[in-house]
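The complex appears here minus one protein chain, its other protein chains still in place.
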Amino acid sequence: MSRKADEIMAADTLKDAKKLQASFISTEPFQESSKEKEKEKDNNKLFHIHERNVSDEISERTFQDVSLCYQCGKCSAGCPVRYYMDIAPNKVVRFIQLGYYEEALKSETPWLCAGCLACSVRCPKEFDLAKFMDAVREIAIEKGVEIKQENILKFHKAFLDQIKNHGRSYEVGLVAEYKMKTLDLFQDVDSAPGMFLKGKLDLLPHNIKNRKEIKSIFKKTSGKK
Amino acid sequence: MKYGYFPGCSLTSSAKEYDISLRKVIDKLGISFDEINDWSCCGATSAHVTNHKLSTALAMRNIMLAEQQGLDNIIAPCAACYNRLIISQNEIGKHTGIRKETEDLLSVKFKKDVKVFNILELFLKSGLNKIIENRKRELSELKAACYYGCLLVRPAAITKFDDAEEPESMEKIVEATGADTVDWNYKTECCGAAHSIARRDIVVDLSKKIIDDAITHGANVMVVACPMCHTNLDMRQRAMKRKYPDHKEFPVLYLTELIGLSLGMDEKELGIDLHYTNFKYADTLLNNSAKG
Amino acid sequence: MDKQNWEPKIAAFVCNWCTYTGADLAGTSRLKYPANCKIIRVMCSGSIDPVFILKAFERGADGVLVSGCHPNDCHYNAGNFHARRRWDFFHELLDFIGIEKGRLQFSWISASEGKKFADVITKVTEDIKAMGPFTAYKKMNSEFTIDFPEEPSELPEPEFQENSDKETE
Partner (left out) sequence: MKIGVFICHCGENISSTVDCPRVADVCRTYTGVEYSVDYKYMCSDPGQNLIKDAIHKYNLDAIVVGSCSPHMHERTFRNAAVSAGINPFMVEIANLREHCSWVHDNIEAATRKAIELMRMAIEKVKRDKPLTKIKVPITKRVLVIGGGIAGIQAALDTANAGYEVVLVEKEPSIGGHMSQLSETFPTLDCSQCILTPRMVEVHQHPKIKLMTYSEVERVEGFIGNFKVTIKKKARHINEDKCSGCGMCITKCPIKKKAYNSFEEDLAFRPAVYVPFPQAIPNIPVIDETVCTYYKTGKCGMCVKVCDREAIDFGQKDTIHVADVGAIIVATGFKLYNIDKKSADSKYKGYGEYGYGKYRDVIDGLQFERIASASGPTSGEIKRPSDGRVPKKIAFIQCVGSRDDSKGISYCSKICCMYTAKQAMLYRHKVHDGEAYIFYMDIRAGGKMYEEFVRRAIEEDKVKYIRGRVSRIYEEDGKYIVKGEDTLAGMPVEIDADMVVLATAMIPQDGAESLARTIGIPYDKYGFFNEAHPKLRPVESTTAGVFLAGACQSPKDIPESVSMASAAASKAIILFANDTLEREPVVAKVNEDICAGCFYCMKVCPFGAVEVKDVKDINGIVYKEVAYINQGVCQGCGTCTATCLSKSIELAGFNNEEIFAEIAAL
């Protein structure tokens, strides 16, 4: 069976559930992986990536030029999550350097980056790779690129939703929302009840007073470049 | 000196014991805190990995509150919060564009230079002899592997307090409690951090390696100063056990809990019973004498 | 003076070894920059007397650029260090005597930095343009008569100035 057929199959069986999700999740409508949507997205976004030079954009956001990197691979060598990545971190930089933006933005690597900064502190060219990865992710979201590590993105979105609504992280809400987004209902069953029992998880969120301000920060920063 | 206190979200929930033990310990050592009023999330991980403007604004909101409250020094016990706060400060200090953007967002002007300290700096600054003087017992049975994680010492150019590769400050503090420290390899290796929920498989593997290295080098307890690290190293030991059946439970303590123990407090008082792994200092004594 | 068409007059004191050669490189690389700046070559930035600069302002310069070798790169080992030390003091003095600090600028340009030379000249010209003409001395000259013994006896202004507009038309 081809990959596309696979996707359609999956889409069919989960369709209802996903519609439900879409209505529940406040951030962005869930992108259906149906053929038309896929095509439309491709037409609208990906082919226009080259319009604006992504490497320039990254340089602007991170205040460092991607041409600094001389591809020694020390970042990849010391990356703790290297084994889980599809391409090496230095290759993401390489793709951006050469203008293969689509390949870079579609890669799982930026999403798996844990931001531990091991690469940044060891880089012989003092290139802050962690910051670079932040920018790549940011641009990938803005361009609407399909994100393979969607659970990670969903986690981040769920987390930010908590902050947006309460000002602080609300772990019950976080886990609940994350579960709803991913439909991965069984993953944390061994820890969450334990947390309740130990009195670590509060059932009610800690709301800060000035939630208005937080909401406005979110609103003002969500504008796409 | 009075410190502003920025607990961060974790310390109000999943890392409650860190907050509890910290408050107890500093009380005993005569250090006082002023919690920042109405503090909010620092923007750690989720914000900065997806939206840099948002993360800087979230972090700087707390700095702004501290400034408004007249606090010159704040202490951020969570390593991730500490890192976000100093990096954001550094960004707005270095790039006028970001500074302006953030100031406009929050409609303030940053004037003062609010200094952010991590937990290690707090104890080093307030004086290790305070711990030694108030020590009720020497934790000489403990061989601690001091785990810094990533965000406490990196990037050294901004944190400017210890070496990024071979840090030693936590060892100094732990040794003040009378405990021994071990020289090991994974002091600053990453535990997987925020992937804890979305990619638990990664976190389990990485944390397992860290714990194994500590055991190989003769440690019987691990000391951490970051709630995220603690969650991964402590809570994820169950998942570890499932994946690696020969895994043996290994206690992971917060630095403040260890200090608390040496100051004579008991495990319950310090919230050690809230951990997923069991730890009783008395047991360590027993174990060691049984071996000896 | 017609502010729209006003073009600043800028004097650049540069050392023979680094900046002058850097300016040559800008030329050989065919980089373009505004024509407002005239170079006065000295052997070393260390030999630039503050009086030269005052003299330049007095003679109607709207801005002055001083440029030498990078630290540690001086052809004479240390001349540029002396220059730097001297300028630290001199900058304050300029301010004191009423010449805005921005009218005097410093830079280090090496023999290999043709691009930097062009950039610096462009920037200085823009800065001075933004500041407008330097009139303080001219005003003073009209109020007091000051005798400058070194002044060259005759200096006819080029004749083409009046005709120039016609020629370009």
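We just call them A, B and C in the order they show up, numbering each chain from 1.
The rule is simple: contacts are C-beta pairs under 8 Å (C-beta built on N, C-alpha and C of every residue); 3 or more make two chains touch, one makes a residue touch a chain.
Given the structure is predicted, the values throughout are model-derived calculations rather than measurements.
Asker: Using the touch definition given at the top, which of the shown chains does the missing chain touch?
Answerer: Result: the unshown chain touches A, B, C.
Asker: Consider the whole complex, including the chain that is not shown, and state which of C:A11, C:L94 or C:V120 touches that chain.
Answerer: In the full complex, the listed residue that touches the missing chain is C:A11.
Asker: Out of C:T21, C:S67 or C:S107, which touches the unshown chain?
Answerer: In the full complex, the listed residue that touches the missing chain is C:T21.
Asker: Against the chain that's been left off, what residues of subunit A make contact? List them.
Answerer: 70-79, 82-83, 87-88, 90-91, 118, 122-126
Asker: List the residues of subunit C that touch the chain left out of this view.
Answerer: Touch with the absent chain occurs at residues 9, 11, 20-21, 23-28, 30-35, 38-44, 46-52, 55-56, 59-61, 72-79, 82-83, 86, 118, 150-156, 158-160, 164, 167-168.
Asker: Go through subunit B and note every residue touching the omitted chain.
Answerer: These residues of subunit B touch the chain that is not shown: 163-166, 185, 216.
In this text, only the chains that are shown with their structure count from here on.
Asker: Which word fits the touch map of the chains here: line, ring, star, complete or other?
Answerer: Looks like something else, not a line, ring, star or complete graph.
Asker: Provide the C-alpha centroid distance between subunit A and subunit C, rounded to the nearest whole angstrom.
Answerer: Once rounded, the distance between the two centres reads 53 Å.
Asker: Centroid from C-alpha atoms only, then distance subunit B to subunit C, rounded to Å. What do you get?
Answerer: 56
Asker: Using CA atom averages as chain centres, what separation in Å is found between subunit A and subunit B?
Answerer: The mean C-alpha positions of subunit A and subunit B differ by 25 Å.
Asker: What positions in subunit B touch 2 or more of the other chains?
Answerer: none
Asker: Listing for subunit A: what residues touch at least two other chains?
Answerer: Not one residue of subunit A touches more than one other chain, so the list is empty.
Asker: With touch defined as at the start, can you tell me which subunit B residues reach subunit A in the complex?
Answerer: Against subunit A, subunit B makes touches at 9-10, 12-16, 38-41, 43, 45-54, 57-58, 61, 94-95, 105-106, 149-151, 154-156, 164-165, 188-190, 192-195, 197-202, 206, 235, 238-239, 273-274, 276.
Asker: Which stretch or stretches of subunit A touch subunit B in the complex?
Answerer: It comes out as residues 61, 63, 80-81, 84, 112-118, 120-121, 128, 133-135, 137-138, 141, 149, 151-157, 159-160, 163, 167-169, 171, 175, 178, 182, 187-188, 190-191, 194-195, 198-202, 206, 208-210, 213-214, 217-218, 220-222.
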